[in-house]
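Structure first, commentary second.
Just one protein chain is left out here, and the rest sit where they should.
Now for chain A:
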């Protein structure tokens, strides 16, 4: 028998005989790496604890994946959170994040590309690799399996790996926790025979009907007349069986790495002055811009590394507010940064790296406006980039308002501009970070009272009567009387 089933035994030690038969040499061999904990690992949960992720299923929140510790306590996927908590009061439940799962799987796919040029991401929780062509390179199927497992585990994911001539069969085996290697089609049927039909990707109704007819395992199905099966359960069932047996070819999407840019320049000698090595930076920037243009893309940032002798490289990072591919803009920002930050040592080499690359979004332009002038919006963004690069990321703030009755909460600084809320009585532009006590005799009240009582639900409960007032120096102030401490008056803000 050319198959070895090792249910529940993650250590790949068993010997597999007669791995590659001559006649199978050019038919594809599929490896499936299934990640049972992907949904939890993507949320960075501690798998040693009782943790679970939940998702909406038919309008109701249900557990989606659970850790081994949770399973020990009786928690299972599909349970209602309340039921799970009744069993396991310490359970921590987080919402499932399909996007994070996808990203995690993509990272794993990038690792897998080191083992096979053909990696498919068609499934949401496993990777499929075509490995026949790479077996010689890795010295046989077991070595490949071991190395892949190690590589994936290094990335902190636990794979279950099954290998067979049919991608469907490999996926099925891996999901059932059967770490099997089946190298040819003849052996596949007998390897799959004892599997429960519940594992087939069939409509629940059909599965149920099969079950009730006494059909529990794949062998039961293979024993029945094909026409009778097709008549009763439809052609889909036969297709499934054929796919499993590797008798039907399947079209899978191949995965490719997302584009990234990296280029370096060696300096002929160690250079200290900016103007001496900066032309190389400009060249690299030009190359990167061309790279982006070819792919109709822009970048959200660039990283410049300046390599020195015997010490860590200096790293300069630019983040852009919108996708950008203007090398002049980059260079002027980099130049400014370099001018302002003294170099620790002379420069030996340069590396320019891309951060996230995104598709190019053309600006709107007017049909009749043929001026080459960039639009004022782009100009404004460039100015902002420049300001932020110069002053630091957190130095640039926009005055904003936020929906809250409490003035301190309502007026916040945000890294990007927001619209203000009209409809409230006038508010001063400058709010003091800490209200200043005053004597009420020193000011003259100008407005009607505005009473604000809010925020009891967090730690900033206020009860105040606000007034606009004028002080002896003629300044227009925003003052309030604290109702909690009766008669205690404060200045809270200044009108311009």
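We adopt the following convention: a residue touches a chain if its C-beta (ideal position, glycine included) is under 8 Å from a C-beta of that chain, and two chains touch if they have at least 3 such contacts; residues count from 1.
The rule is simple: contacts and distances are computed from a predicted model.
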Which of "ABC-2 type transport system ATP-binding protein", "Branched-chain amino acid ABC transporter permease", "Error-prone DNA polymerase" or "Transmembrane protein" matches, in UniProt, the chain that is not displayed: "Error-prone DNA polymerase"
Options A:213, A:239, A:262 or A:341, residue touching the unrepresented chain: A:213
Hidden-chain contact residue, picked from the options A:332, A:454 or A:488: A:454
Touch with the omitted chain, as defined above, among A:442, A:465 or A:482: A:465
Contact set of chain A toward the excluded chain (per top definition): 61, 73-74, 81-82, 85-87, 89-93, 209, 212-215, 220, 223-225, 227-228, 231-233, 402-405, 421, 423-425, 447-454, 456-459, 465-466
